[in-house]
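For this view, one protein chain was removed and the others were kept in their places.
Chains here go by letter, A and B, matching the order in which they are written, and residues are numbered from 1 within each.
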Amino acid sequence: MSLPKVNVVIVGAGAGGGIVAKELATAGLSVVLLERGEWPRYDDHNDDELNSQRTPVLGNPFGPDDKRHRRVVVYNNGSTRVVLPSEGGYNNNAGCVGGGAVSYGAMAWRFMPQDFRLRSIYGEVKDSTLADWPISYDDLEPYYEKAEYELGVAGDYTNNPFCGPRKKPFPMPAFPYNKEALLIEKTATRMGLHPFPIPMLRNSVPYNGRPACIHMRSCVGFACPINAKAGSHNTVLPIAMATGHCEVRTGCVASEIVVDDRGRARSVRYFDAKNRGQEQPADLVVVSASATETARLLLNSKSKLFPNGAGNNNDWVGRNLQGHLYVGAAGFLEDEVYEEAGPGATLAICDFNHGIPGLIGGGALCNEFIPLPYLFTNMRPPGEPRWGKAHKDFQRRYYKRLVRLHGPVQEIPNFAARVSVDPTVKDAWGIPVCRLSGTRHPADFQQGDFLSKQAEAILKEMGATRVWRSGPSPTPSLSGGQHQAGTCRMGDDPKTSVTDRHGRIHQIDNLFVADGSLNVSNGGFNPALTIMALAYWVSHHIKAGWKGSQLR
Amino acid sequence: MNISHRFKFIYATWFILAIFLVSFGFGGLLWFNYANPQNTCATCHEEVSHVKSWQSSFHRDLHCRNCHGGSLTLNVHALKEHANRIVQHFQPASAETAVHLTEAQVLTLQEACRNCHPRSYADWQSSGHSATYQKIFLDPRHNQMEQMAPECLRCHGMFYDGHIEDLVAPLATNGPWALKDPAKLNQPTIPCLACHQIHGTAAAFRPVQLYVRREKTSIAADLLPITPITRNGQPVKLSHDPTQRLCTQCHAPNAFRELGSQDDRTPCGVHEGLSCLDCHSSHSNSAKGSCATCHPANSHCGLDVEKMDTTFFSKTSKHNIHFVACLDCHPQGIPKKKSESIPKPSAAKAP
Partner (left out) sequence: MITPVSRRAAMKWAAAGTFGLAAGIGTTAGLARWIRTEPAPYRFFSEAEARLLIPICEQIIPRDDTPGATDAGVIFYIDRQLSSVFQRHQPTYRLGLDAFRKTCLQVYKSPFEQLEFARQTEALRLIESNKAPKELWGDRSQSAFFNLVLDHTKQGFYGSPRHGGNRDYASYRMMGLAYPNLIGQNRYAAGRPI
């Protein structure tokens, strides 16, 4: 059964989709936003570590649930396994209005200007699809700024000489360093490095009607009990809904984008909250369902002109899956550094991002979020007993003395790391599930090795004892994680990209992508703010096209 | 058998069956109403711990029905809940879920408290802690300044059954605001059970227990954490009274535990180390007349302490009773106590 036609249907109400919904609804377009999850409710899980989105032992607090969702991972040795959403292999993706931004750590990084020109800077890399972005940092700068101001970012780049030029200062002052960061700052400065406060999508002062952070120790992995952490669910979506043009339909799982014989997206088929099949026709369709699910939806949308999935005639959809290899070091100080005031991560060092001889890219290093006790049981120097009295002694002695420096490594895109749809495994609605395969590029391990050694050196210089590196494992591993990106690369050449520079699928004039899938490369930073900026960028061009009536 | 006989037989069967059902049903209700809870309520997993803690509590001479209502007075909601539990029990996939009182049950139960403790109840009614949902959630002065959030319910409305989204709209700093359910308007947000757990054991006398909404359980005051409070980086001396830990849970400082920050009321200065309850009575929270328990009518300087402006509302007030220090009144240094200037009898005797 077909529903009344609307101007826009957006699939996925995360960081990207929420922004597109607001931009288009305030421009007067009628918008339907489909979201597989529900509105997040803090009270349902609050500060329960076993129901944290980062340690979802008893299930994901913010979806997707273990009962209905599945993915398949292909290991390096060719064996496959079906993974549940609460298991590590699923990649920690959330499924709720607001998406991962409900429970993230809220780091608000702009990529550096170099991140958009990797190929020009580093040349061709063997076994890699390394390329320049079709757009530059300067193109995206106004949209970064818009994201920072509309959602709210607290930061201060006075001491960061590596950032790209900005036209306006941060809308909110930076968060102060915690005890751990103050010690790292002293050491790092002495070593000639340039520590500075991490920019955060979190209110350091009351902003846009939302209150200032109250410094919970349980922050990353949890929703904010006072909405100090910004996501589309508590910033732009309320504005979109207030226009009266935007309808958010929760519990709706999109199965297919219907593309007609003229090569235009006509509607989105989905299963509603009562599992009834529905079809929502629209003038244009925007997919913003995260790098894995966006690719899956496109691949599952087969039509006469696109027999291998929408926009996939050149087999580029789902390719170049990137995430972030997280590396660093940890150790213990003589005195306690633990503070009840969270969330922990306050300081960043960006000296190892670009300009390192022999490396492609690099990455940022940050001190870390406070681990809760169960998570801490997995933080041990090599060889430390895992159980018995020694385990208890370790927990008691070292928990409050832990110092950590970690960071995401710029992953080098490769064609073999990919999302495809599994030929046999289906989810509860009978939709073929994602199949993740391929491994990271060898260059990532060099970078990871380098970055973790830098972290180790800083901690040792601080006087930390028993310092151990959490470097890359020597066996090639699957990319992904919650920072996943790159599966619908933007580019000017339809043969080597999925969308054009405005996020429009090549050859399908009214089908857009607006999430991390567009990233040509994923930077040495958490990608949330870039996803938001891209959503503003894509929305801007949709609005421009709408006015020129190219889209109707 | 002729027709009239057959009818008689059918009538008789129905009659016996009806009597059977009525007596069986009524017998069952009677049984559940009067029998020892050990043999009724405690036959469910979820109730065992509640019954056990009740058996060793000060309220052990009361029967479940005295506070919770018995099966003869059961309402439809309670019957449905019990039936659900039985159904749930036989579904292997379901985890056993703990029994929690609904807010309506908490408020009904409160009437039982009132019957035996009318004085305490009246005191509570006179205090700020009997604030209603209307007073807390529809205050425009507050709502304009700060967006309401789930965390409000941690202290205000800890038994509220839903989410903040279900309680009040809009959740924004521009009103007008309204409660979604007008029946809530005059309900209290901090009922007896917020600070008391009726099953509290007699062995370790714990009448004061904080209801923690996050965990849906009460934690005895002496098991609550002691919050170290600092003033300019130096620790403030705290009372050993465990009840104060309960007060601090809501009248809390900021995450950096700074004295006087946010809603912290920890006393320092001349009153450092006193417990909240040294001055405030537990149910009315009134501190009226409490000065006289320690002070003579006149202070050392000859001021009438009862007439001093000791309001805590202004943190800059010199006489804010929570913060007043000797130097606030004696910037030139603290004069010797009058008693010290008079030679003590024992000192006079010394050579």
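As a convention for this text, a residue touches a chain if its C-beta (ideal position, glycine included) is under 8 Å from a C-beta of that chain, and two chains touch if they have at least 3 such contacts.
Quick caveat, the model's predicted, so the values are computed rather than measured.
One of B:S56, B:T73 or B:T217 touches the chain omitted from the figure, and that residue is B:T217. When the missing chain is restored to the complex, the residue among B:D139, B:D181 or B:D309 that touches it is B:D139.
Although one chain is not shown, part of chain A still touches it, namely residues 47-50, 57-59, 66, 206, 211-212, 214, 216-218, 225-226, 340, 372-374, 377, 386-389, 391-392, 395-396, 399-400.
Taking the whole complex into account, chain B touches the unshown chain at residues 12, 15-28, 31, 35, 39, 42-45, 48, 92-96, 98, 139, 141-142, 145-146, 151, 154-155, 212, 214-217, 219, 223-225, 227, 248-250, 252-255, 257, 261-264, 313-316.
Methods note: only the chains that are shown with their structure count from here on.
Here chain A touches chain B in the complex through residues 39, 41-43, 46-48, 206, 209-211, 214-216, 225-227, 238, 339-342, going by the rule given at the top. Per the touch definition, chain B reaches chain A in the complex via residues 146-147, 149-151, 153-154, 163-165, 172-174, 213-214, 254-257.
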